[in-house]
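Here is chain A:
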Amino acid sequence: AGTLSIESWRSDDANIWSDVIIPAFNKSHPDTKVFFSPTPPTQYNSALQAKLQAGTAGDLITCRPFDTSLTLYQNGYLDNLNDLKGLSEFSGVAKSAWVTDDGQDQFCLPMASVIHGFIYNKEIFKELNLSAPKTRDEFFKVLDTIKSESRYAPLAMGTADQWETATMGFQNIGPNYWKGETGRKALLDGKAKLTDKPYVDTWKELAKWKPYLGHGFEAQKYSDSQNLFTLGRSAIYPAGSWDIQTFNNQADFEFGAFPPPVAKAGDACYISDHTDIGIGINANSKNKAAARELLNWMASQEFAELFANAVPGFFPLSNHKIAIKDPVAQEFISWRDNCESTIRNSYQILSRGTPNLENQLWNVSAQVINGTMTPEAAAQETQKGLEQWYAPQQ
Partner candidate 1 sequence: MASVKLNNIKKRFGDVDVLHGIDLDIKDGEFVVLIGESGCGKSTLLRLLSGLEDITEGDLYIDGERVNGRSPAKRGIAMVFQSYALYPHMNVFKNMAFGLKIAGKDKAFVDNKVLEAAKKLKIDHLLDRLPRELSGGQRQRVAIGRAIVRDPKVFLFDEPLSNLDASLRVQTRVELGKLHQELKATVVYVTHDQVEAMTLGDKIVVMNKGRVEQVGSPLHLYHHPQTQFVAGFIGSPKMNFLSARVMEVGSESTQIMLESGRMISAAVDSSSLEKGAHVQLGLRPEHMSVTCDENTLEGKITLVEHLGEQSYLYVDIQQEGEFVLKVDGDNQYQAGDNVTFGIKPNSLYLFNHQGNALPRVNSNLETKPLP
Partner candidate 2 sequence: MKIFNDLLSSSSRNVSKSVTVHAILLAYTVIALFPIIVVIINAFKTRKAIFKDPLGLPDSSSFTLAGFEEVLLRSNFGLYSWNSLVVTLIAVSLVLLLGAMAAWALTEYKFRGNFIVTFLFAMGIMIPIRLGTVSILSLMVELNLANTLTALVLVYIAQGLPLAVYILSEFVRTIPKELTEAARCDAVSEYKIFFCIILPLLKPAMATVAVFTMIPIWNDLWFPLILAPGEETRTITLGVQQFVGQYVTNWNSVLSALTLAIVPVLILYTIFSRQLIRGLTSGAVK
């Protein structure tokens, strides 16, 4: 009973919530009114922070993974969810993004993950007689072909927004270099350094992308990249699975996806399957009972299926078996079967101090692609930053 409002950065999903998800919830819980009130992603953190401090935030808080939400929990803005029934539907890995460092307290319910890879324009590939590359060599050969034999920009990515280079570049192809979770854990434990070969190599590959990017990529923003691709002017798009939805709406050609290429055919592959969205309860909510009911429902099979199909590209984290209808989304999720999943290596713990590793990664990755910084320098700078405050690395 009562009303609930949900804070979220997913403004794109507003229609889906109001048209699909909330009506479905209301079928079983007719007297709870739910409002989905999103804030644009870039302003979400600061606006939420301010609203929590002032006590005006909604009852349910969409959780960014790891430290952002952990701080909220530590500052007492989020409720402890340890006794929430629905949590049992999720694996430890899925929950790991929203527990305290000691693993004791859970403060958000996992909602969805996103997977990185490459989306390509099937028509262009057909026109140039290309097929999806499996190895890095093939990948660059494909890029070369496109560059030399057509007017299309081989890769649709820009460095203006910076985060694309870190997220769709570094975190996309990196796991194949640092062997997914193994490398990520080693970094956390202080056993590996960012100046180690896998990381430098990742940046080296990024540096090689430069010639294949579109004209003036330095000023190209995320939306420009999307437009370049959907307007058919670019062949390959380093993607996050969430882009599928946009492309479905806007591209009038068929597109497919391939995972980050490996060094040699047959090598073990790793994908970034990042726990991206969780949802928690505002500690100051006046309607916690209803909020918990909603969370429990969000742990259900029904929700998982609704969500996964309404928002293709966001993959449910619960243990339910669900069928995904969108072919490209299906392609993405199918990689989970062959490759090892990992999450972005800067998200857990490592972006807790000053300087902030994630911000640094954005900055240096963009610079590496721009050619204003060497891969080695990028490695050194980030490693130095980490060493300043992170004890295991000192």
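Regarding selection, all candidates are chains of the complex that A comes from, given by their letters.
Note that in this section a residue touches a chain if its C-beta (ideal position, glycine included) is under 8 Å from a C-beta of that chain, and two chains touch if they have at least 3 such contacts; residues count from 1.
Since the structure is predicted, the reported quantities are computational estimates derived from the model, not experimental observations.
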Quiz item: Quick one: in this complex, who touches chain A among 1 or 2?
Solution: 2
Self-check item: Residue ranges of chain A in contact with candidate 2 within the complex
Solution: 11-12, 14-15, 35, 37-43, 47, 50-51, 53-56, 222-223, 226-227, 230-231, 246, 250
